[in-house]
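Here the complex is missing one protein chain, while the rest keep their positions.
Right after this comes subunit A.
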C-alpha cells in the first residue's frame, strides 16, 4: 500500500513539511516562539529545560531535541541557543544535520540580544520555509510509516472499544510492513505479564518487566496510594477503579503483534514491527518521546476528551464515548461510540480509522492541526539543579 510523503535526504519519509525552531533551553524559548510566529509553516518547541541539568538527565533532553529535529516530518531546523546553557546548541544542530536536511543555529548572546536574534533567525527560517514549500509529495510505501499510539483522558470505553480499534490499526500497519509504538509505562502496571508473553526474546521481556518495576518503585517512594494520580480523578469519574484496570484497557492500543523491543525515551526503533517506549503516562511527554523516536503520525484515544496536538506530527483523536464525541467534536476526529452502542464492530471501526490515518498521512489536516494545538513537554529524570 502507498502513501504520499516527502522523501528526505536520508531516505526517511515525512508526512508533514515543518520548519522547526528548537530552543536549546528555557532561556531561548521565547525567541524561538517569536521566530516561529513570523514564518508560515514554522513551529517552535518551547520548553522549561536545557540548563542546570546533569548527567543522564541532561543527555535525555539533548537527545530528545535532536530526535525531534531528525523526525522526517521536519523539512529543516533552526536551533536557537542563549549561549551559556548546558545543552550544546551546536551539537544539537550537527546531529540533526546528519540526516542531510538543512539545519542552522544561532546564539542569542552572539547575535547581540533578542531583537537581533529574532531578526536573524526569522530571516533564516523564511528561507527554509520557501525551500520547503518547493518539495513535492511522492508516492512511497506505507512501510515507511512509524505510528505512535497514545491514550489519554481515559474512561472505561477506552479499554473496551477505542484502544482495541487503535490496536487494530497498529496490527494492520505492521502486517503491511510498517512500525508501530506505544508507551506510557505507568499504564502497563498490572498488565506487564501479558505484554512480556508477547516479547520476541527473553531480553525484551526482562527489559519490559524492569521498566515497569522501576516505574512502580518510583511511585511508591511518594509513600501514598498512587490512585488519584494514576488513575487520575477524571479516569475514576469515568468509571476506572484501579491502575490495573486502566493498564489492562490501555495495552489494547498496542494490538496483538509480538513486541520487538523496548525503547528508552526518544530512542528510535531499530527495526519494523511493534515497539514499547519507556515514557510517563502523561500524554504530552509521551507523544514527545515517540515523535523524537521518529513517529510521523499519532493515533490518540480518549474517553473523557482532550484537545492535544503535537508540533511535529498530526494527532488523530478518537473516542468510543458517544457523549464525549458530541460534546468535544471540535477536538475529536473519529467517533467509535458506535461500538459500545452495538452498531459497529472493532474491525469495522478499525478499517474506518485505518483509512482516516491514510488520508491524514496524505495531507488531510487533523482537528488538532487546524486549531493549532501544539502541546509540547519533555520528560525529565530528576529535578533541576
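In the analysis below, contacts are C-beta pairs under 8 Å (C-beta built on N, C-alpha and C of every residue); 3 or more make two chains touch, one makes a residue touch a chain; residues count from 1.
Keep in mind that, in the parts below, contacts and distances are computed from a predicted model.
Missing chain, UniProt name from the options "Acyl carrier protein", "Altronate dehydratase small subunit", "Multiple sugar transport system permease protein" or "C-type cytochrome": "Altronate dehydratase small subunit". For the chain missing from the display, the contacting residue among A:23, A:190 or A:309 is A:190, taking the whole complex into account. The hidden chain makes contact, of the residues A:244, A:329 or A:359, with A:244. Annotation: of A:303, A:350 or A:377, A:303 touches the absent chain (contact as defined above). Here the missing chain is touched by one residue of A:5, A:46, A:121 or A:159, and it is A:159.
The set of subunit A residues touching the chain not shown comprises 155-157, 159-160, 189-191, 194, 216, 219-227, 230, 236, 238-239, 241-245, 248-249, 303, 321, 323, 340-342.
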